[in-house]
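Please read through the structure below; I'll follow up with questions.
With one protein chain removed, the remaining protein chains of the complex are shown where they sit.
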Amino acid sequence: MTTPEKGKGLAGVAGEPFAVELRGVTKRFGDVVAVDSLDLTVDENRFFALLGPSGCGKTTTLRMIGGFDEPTEGTIRLHGEDVTGRKPYARPVNTVFQSYALFPHLSIFENVAFGLRRQKVGDADVKRRVGETLELVQLTGMERRRPGQLSGGQQQRIALARALINHPKVLLLDEPLGALDLKLRKEMQIELKRIQNEVGITFIHVTHDQEEAMTMADSIAVMNAGHIERLGTPHEIYEDPQSSFVASFLGSSNLVEAAVVDLARGELAIGTRRVHVIPERVPAGAAQVKIGVRPEKLGVHSPGETTAVNTLMGTIADVSFIGVSTQYLVDTELGTSMAAVQQNTGGRRFSPGEQITLAWAPEHTFVVR
Amino acid sequence: MTDGTATRSAAAASAERRRRRVPYLLLLPGGLWLAFFYILPMLQLAGTSLKSGSFAGGYRFSWEFSNYGAGFSDFSAQFLRSIAYAGLATLITFVIAYPLAYFIAFRGGRYKNLLLVLVIMPFLFPFLLRTLAWKIILADDGFVVDTLKAIGLVSHNGRLLATGTAVVAGIAYNFLPFMTLPLYVSLEKIEPAMVEAAHDLYANPRTAFRKVTFPLSMPGVVAGTLLTLIPAAGDYVNAQLLGTPQQSMIGNVIQSRFLLVLDYPVAAALSFTLMLAILAMIIPYIRFTGTEDLVA
Partner (left out) sequence: MTTVAPAMRRRGRLAEGVRRHMITFYAVLALAYLMLPVAIVILFSFNDKNGKFNFVWSGFTLKYWKQAFEVPGLLEAFLRSLRIAVFSSFVATILGTLIALALIRYRYRGRAATNIFIFLPMATPEVVMGSSLLALFLTFKIQTGLTTIVIAHILFIISFVVVTVKARLAGFDRHLEEAAMDLYADEWTTFRKVTLPMIMPGVFAAFLLGFALSFDDFIITNFNSGQVVTFPLYIWGAARVGVPPQVNVFATGLFVIAVGLMGLSIWAQRRRS
């Protein structure tokens, strides 16, 4: 396994081939480049999220893995096997569609059994497996209903069951929770995670909802304009987004222009002030960068009451009470506004017009070009 | 690996070509039928309209444009009558159908489907029998004529049958469902919330109708008027059964020239003129009302 065989893909962790491997995949629709020479590998048994705004190419990427669109260039491998150019029905993947795409003319039983029937599985087996799968999605007893008689959440589970029953090597989910209301969406997030743990197959989940991606996925690829901006665990990409696009797409952040003073010590200048960051986060060779701090990582203190490494002076411009927290809008000494969120845990509360000091730690500072 | 990619992309390209051919293959049988039995006959009609000769001696193609002049000068009255009757009947149909469609769409409630069935029910009876039934209804000593005489709308020795009124009434009746159904379809699509929004924005019921409901029902109005006007302009059954030769329309002339007089060139010239007149009317109408997607 150390030397890749001809036609086989590169090996992933522990010598196993990647569950999904995209090499130089480009998709053009006429003049529009939807996906731009994308390289992506997903390990076995992962919950992987493709996250990005609409039109970023995430759904096209998913559709190419599923075989609904063919890449203009590049190769797609599933478990080391080149599947480029194969029809959807000849690929060991299944899809949960955004619209669910349940067949309205078939019963729930026949919907779930559809894939097995095509593979000529015997009646007894079909019956047993449909029963098991409906149990997995907790919809036992719905066999004889029609899709139209089910609620949105139930339809979603049936769409999931219909795909999972085939034991695909990879399950593709195209914004599967998009049509559900907030409460149901939260429930299904936990449910999907449970099911993924239980069946132990790779899920590739397309979503534009950063919170959803972070709740469920082991790793996330943030896409923008046809390529991947950042790939990593939810924690990594949140704490160190590395680009202003990723920083603003995942939660809010305060971005400030900064000049690199000392690369080795992680010392930067914002205005007349010196701030410190983790040196590895400063891109090599950059003179002018932006530094970012998440609002919840900014401490609000009375002037002189902090010993933090990084500080800025400012005036409270606006206060909003949100219940669990209070949000301050601060006019800083740099002439810019910054947002800071403080947990309501009994600390001092400030009013508009008060002079304050903003303070934060180097490890809570990220750097983007 | 490069070899594999090359053969694969060649295979993909041929699959793509095959896929591109599919819609044309689907169109082929029906398209051929339309080409052979619609386009070709139209060309034949145009060709026949330019022939000269006689039935006994045979007709020969000779760019005989005078057939058009002769046809139009001999039968201009029938032409104009066709347009007038068809226009009038379409107007009457519209006036009857719009409130009916509106009622079914907005007040029909759970009886909507039943009411629609009632609208299409006359279709389940032969067109000719329905028309003949009007002969009974409008008969000289029937209750309709008696009633109209009593209230003075028809003079003492007047009659309805064998008049233009009867022909127009017959046409209006026969094409009423053609008007009602498209109107219903477009009215049904209007969300009540849109009308409520108009009321919320200070429109009284009349203004709300004029500014919201009616414009939104425009596709139905266009479809309905076309579906009524076109067959009405070419109809000759109503004129034949409910009228006299004094009420004969261009359809009567075309059919008798073709089937009885056997004067094919003039008959073809009249028929072709009618087709062109219809197209000349409906193309600007569709353009003007901005409902081109009706065609698509």
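First chain written, first letter: the chains are A and B, and each begins at residue 1.
Note that a contact is a pair of C-beta atoms (placed from the backbone, for glycine too) under 8 Å apart; a residue touches a chain by one contact, two chains touch by 3 or more.
Predicted model only: the values in this text are computed from it and were never measured.
In the complete assembly, the contact with the undisplayed chain comes from B:20, out of B:20, B:110 or B:156.
Considering the full assembly, B:47 is the residue among B:47, B:215 or B:245 that touches the omitted chain. Only one residue in the set A:88, A:152 or A:303 touches the chain that does not appear here, and it is A:88. Residue positions on chain B in contact with the hidden chain: 20, 22-24, 26-27, 29-31, 33-34, 37-38, 40-42, 44-45, 47-48, 96-97, 99-100, 102-104, 107, 113, 115, 117-119, 121-130, 132-137, 139, 173, 176-177, 205, 226, 230-231, 233-237, 241, 250-251, 254-255, 258-259, 264, 267-268, 271-272, 274-275, 278-279, 282, 295-296, in rising order.
Taking the whole complex into account, chain A touches the unshown chain at residues 66-68, 87-89, 93-95, 97-99, 101-105, 114-115, 118-119, 162-163, 166.
Just so we're on the same page, only the chains that are shown with their structure count from here on.
If you average the CA atoms of chain A and of chain B, the two centres end up 57 Å from each other.
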